[in-house]
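Left out: one protein chain. Kept in place: all the others.
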Amino acid sequence: MSEAARPVQFRGGGFKPGMRRGTGLAVFILLIAMIEWGTRAGWISNLTLPRPSDVGLTFVDLWQTGLLWDHLLPSLGRLIVGTLLGVTAGIGVGVLIGLFTYIRAGLVPLVAAMFPIPKIALLPLFVIWFGIGEGSKYALIALGTFTPTVVAAYGAVDNVDRTLIRMGQSFGLSWISIVRKIVLPGALPGILSGMRVSVAIGIILLVAAEMLGAEFGIGAYILQAGSLYDLERLFAGVVILSALGVLTSWAIGMIERRVLRWRV
Amino acid sequence: MSEAARPVQFRGGGFKPGMRRGTGLAVFILLIAMIEWGTRAGWISNLTLPRPSDVGLTFVDLWQTGLLWDHLLPSLGRLIVGTLLGVTAGIGVGVLIGLFTYIRAGLVPLVAAMFPIPKIALLPLFVIWFGIGEGSKYALIALGTFTPTVVAAYGAVDNVDRTLIRMGQSFGLSWISIVRKIVLPGALPGILSGMRVSVAIGIILLVAAEMLGAEFGIGAYILQAGSLYDLERLFAGVVILSALGVLTSWAIGMIERRVLRWRV
Amino acid sequence: MVVLEDLSLTILAGRITCIIGPSGCGKSTLLRLFGGLERPSEGQILQSGEAPAGCLNPLTYVFQDFALLPWRSVAGNVSLVLEDHGVRGATRHDVIADVLARTKLADFHDALPKQLSGGMKQRVAIARALAVNPAVMLLDEPLSALDAQTRELLMDDLIALWTRQPFTGIYVTHNLAEAARLGHQIVVLSRRPGRLRDVVELALPLTDRHPGQADLEALQTRLWELMREEAEAADQELSHV
Amino acid sequence: MVVLEDLSLTILAGRITCIIGPSGCGKSTLLRLFGGLERPSEGQILQSGEAPAGCLNPLTYVFQDFALLPWRSVAGNVSLVLEDHGVRGATRHDVIADVLARTKLADFHDALPKQLSGGMKQRVAIARALAVNPAVMLLDEPLSALDAQTRELLMDDLIALWTRQPFTGIYVTHNLAEAARLGHQIVVLSRRPGRLRDVVELALPLTDRHPGQADLEALQTRLWELMREEAEAADQELSHV
Partner (left out) sequence: NTQIKVGALRFTSHAASFVAFERGYFAEDGLDVSFEFFQAAQPMAVAIASGDADYAVTAVSGGLISLAEKGTAKVIGGALSEEAGIDGQKILASNAAFEAGLTRPAALDGKSFAVTQAGSSFHYMGSKIAGAEGAKVSFKPLQKVGAIIGAMKSGQVDAWSIVPHIAKPMAASGAMHIIGDVADYLPNYQVTTVFTSAANAGNERAKTESFLRAFSKGAADFNAALVDKTAGEEAAEEMVKLIHKYVYTDRPYEKAAPSIRNGAMRINADAALNMASVEDQLNWFKSEKLVKDSITTETLVDGSYAEIVS
């Protein structure tokens, strides 16, 4: 080529933020180090935040006395049973709403009206309805996880590719086959991603549930620490819940990767 | 054509549930009528559920005494300010996470860890941090709406069609133009649908927020009714919150229809 | 909205009928009517004669976007349409193996749809249609989601399949070249509401047709002249969504 | 992964260069390299000479999927690429009116993309590209998302635009008919890693080419023979997603 041949300038790339492994951890460590320093140096008052090392000691203590398991196991039980109840019922109702006109027309407004009801407001009623035992705790968590699951499930059914359903019909598949082999697997990704939110809500509701006459449980532990204004224990409890949330979200991610391998 | 010409049998249709206007209302009315009957006939004890007509009377009373506004206005103020703070900050942080690798890597784990922390557990801390005045109520609602907004916002930015961004680059648009004219409008639908959830959470958190030294407010009203086991007032309050939730969701729907007219 | 009007058509058994027409004229609707997926507000679709022996689903579609279940393997997708008709065990296994072999998919038995190229996906959809031994194959622009080269390859495959065992086909397309290559009878529809514009019969056997053949090119040019104006109008239409 | 290998190409100013090759051979990647949207791991892309006067964006794309902003009207989409280059007020208005007129879109000034047919959408994308007065137009399968009839119509439009005011074009396609109709020079690539298979020069002026023309058909057949095997292999490839 003749005169002045310049290379083409690069102008693409970007707008595709990736994850840098370790940065998250670094931010956590930095944050904790800052607080530790602040609480030691005194520019963070001990009323504002506990010293992270003290929270750590509380953990060690919880672990050594075995109290960790005494609190964690009942909470896990409540979380699992409650979420299982709520999610199962939610998926059932959600799929029905996704399939039948009259169920949809009748229940969608009901679910929409239930969604913004704060579950803690109903605590006194739950005692009457389900007693002060495990029943009311299960019920509270189940109710809290039910509504978001319903919404996610019927959204997922709505999003199933209609051409796949028409295909099923065109091959003379029975209604139940279409639901079982096309609608349900097609709705699975949406349902699973809704479950992430539902489980997080279940964890949040643990504290509310354990307001109801629970002696053991992470929620009860947090409440007790709060009422004694014992920040170390309060934070220890909060860290446990947060870890639980991250863990379950990771577990659902694993399930997704396994079950939804077919996704592009 | 010759022999036995049979019409083709119809086998399509279905799997497309619509909304029947009125069915939802009918279900509500039926439900309320049932409860009214049950409480009158006695097969629903007055401990279990209040008589719907009594709840109605409580409403009338609230209205006539002007107490409705005394409770509703402060709550609305808290909801608006808190949600606005939380949603604004959430959109800001979410968009940053959607655009920059290091912000994403640093903040996503933090947000994921914050998500399952029950906000009521932090009430004692909030008293110290923000006082028992309006500050802590705004902060609680803001914190509760912040995390889901962040997640929705960065998901929305991630979902912006990358070919549109490449198009912008190929025409030599500046980075800021691409963000302002392509990324932000493209993320709007996702952000708005995330706001639905955020506002619902804001309403749910009203009760928790008004646990802290609020004399007036729907949440305070509900809490008081709960502690007095006054089911009529409890339900009246819950109905108000639920109506508020349905109303805001409807309002966001209206905004969506206006702002997102371009959607297919 | 009236989509099709005043339309009377006879489909010939054992031959391929191509239906062409401008965008939105109702070709897909017509095909859905044929297959019983849509109910006509007036008029009726009649089928005469008996379905061949071993026919599980007389009116069988091949869709433009393949309509494969992404969570099932190639074999699983074919299996799907056999399961409901009570074909089980070794028989099912044999049918699947047979149709996969006929569509050159034997090596892809366990592949997931996401691993396949567009052409391969459409071959799976054709294999699935063949598995139920249809009396009539209803093909709705089966090649238009594919790139031009793959389209060529699949046209050859379809001709080979038909030559081996002639089937009754109704083939909807925009592509005049496809119609000229595959049709024994070409039905031209007008703009919406779709009416019958013309029916062209082609005597030349499928195997004797080749891309670039002069008489086929002439036919294409004639068809294009018949439709150009309407295609332009259809293109310019504003939809009021 | 090596996508393109050992490739050296010269693009002629004022002419249309068509690039054809089997699926996944790296045509789009090559075009992205040309436009500076991708960075080569080895080798370089050089541009020589000066951009014409009034050229706002020397290397300008037309994408297969139109890449229109759905929230902007037809005029707004064209305006987008002018705003950043400081074209304002009456000038901008005039440029928009001019390019819309040239692409037969004057009546669709305020329509939203969702209201337009595919052909119209691609016309908007072409108008937008014309608005910045590019030195080189980079077209990545601009017609393959359209139906066959609209494709014909747009090909005619492109020829008309080029005839009125010749531009340098690099036109990637799968479609041999398009290449034969629009290319002054046809570059044939091999399978991945894409290497240069052949470069065919066509002297016949664009306006003298017609669908169904015998020599063009012969060229197409020749190209198809060159590529058929590779297209088949590309089709059969399993992706390991």
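Every chain is named by a letter (A, B, C and D) in the order it is written, and numbering of its residues begins at 1.
The working rule: contacts are C-beta pairs under 8 Å (C-beta built on N, C-alpha and C of every residue); 3 or more make two chains touch, one makes a residue touch a chain.
Everything quoted here is computed from the prediction, not taken from an experiment.
Undergrad: Going by the stated contact criterion, tell me the shown chains that border the hidden chain.
TA: A, B
Undergrad: Pick out which of A:Pro50, A:Gly226 or A:Gly245 touches the chain that's been left out of the picture.
TA: Missing-chain contact among the listed residues: A:Gly226.
Undergrad: Out of A:Pro50, A:Pro124 or A:Gly237, which residue would touch the omitted chain in the full complex?
TA: Answer from the full complex: A:Pro124 touches the omitted chain.
Undergrad: With the missing chain put back, one of B:Ile44, B:Met114, B:Ile128 or B:Val239 would touch it. Which one?
TA: B:Ile128
Undergrad: What residues on chain B make contact with the chain left out of this view?
TA: So the residues of chain B touching the missing chain come out as 46-47, 123-124, 127-128, 131-133, 211-215, 220, 223-224, 226-230.
Undergrad: In terms of residues, what is the contact footprint of the unshown chain on chain A?
TA: Within chain A, the residues that touch the unshown chain are 47, 123-124, 127-128, 131-133, 211-213, 215, 220, 223-224, 226-229.
Everything that follows uses one rule, which is that only the chains that are shown with their structure count from here on.
Undergrad: Please give the intersection of the contact partners of chain B with those of chain C.
TA: Where chain B and chain C share a partner, that partner set is A, D.
Undergrad: Could you work out how far the Cα centre of chain A sits from that of chain B, in whole Å?
TA: Chain centroid spacing, chain A to chain B, equals 16 Å.
Undergrad: Between chain B and chain D, what distance separates the C-alpha centroids? Give it in angstrom.
TA: 47
Undergrad: Quick one: chain C and chain D, Cα centre-to-centre, how many Å?
TA: Taking the average C-alpha coordinate of chain C and of chain D, the gap between them is 30 Å.
Undergrad: Would you give the residues of chain A that are in contact with at least 2 other chains, written as numbers and ranges?
TA: 11-12, 166, 169-170, 172, 264
Undergrad: Two or more other chains touching the same residue: where does that happen in chain D?
TA: 35, 37, 59, 114, 241, in rising order.
Undergrad: With chains as vertices joined when they touch, what's the shape: line, ring, star, complete or other?
TA: If you draw each chain as a dot and join those that touch, every dot ends up joined to every other.
Undergrad: For a test of understanding, state which residues of chain C touch chain D in their complex under the given definition.
TA: Against chain D, chain C makes touches at 22-23, 108, 111, 114-117, 119-120, 144, 147-150, 152-153, 173-178, 211-212, 214, 217-218, 220-221, 224, 227-228, 231-232, 234-241.
Undergrad: What part of chain A is in contact with chain C in the complex they form?
TA: By the definition above, chain A touches chain C via 161, 163-164, 166-174, 177, 181-182, 185-186, 260-264.
Undergrad: Can you list the chain A residues touching chain D in their complex?
TA: Touching chain D: residues 1-13, 264 of chain A.
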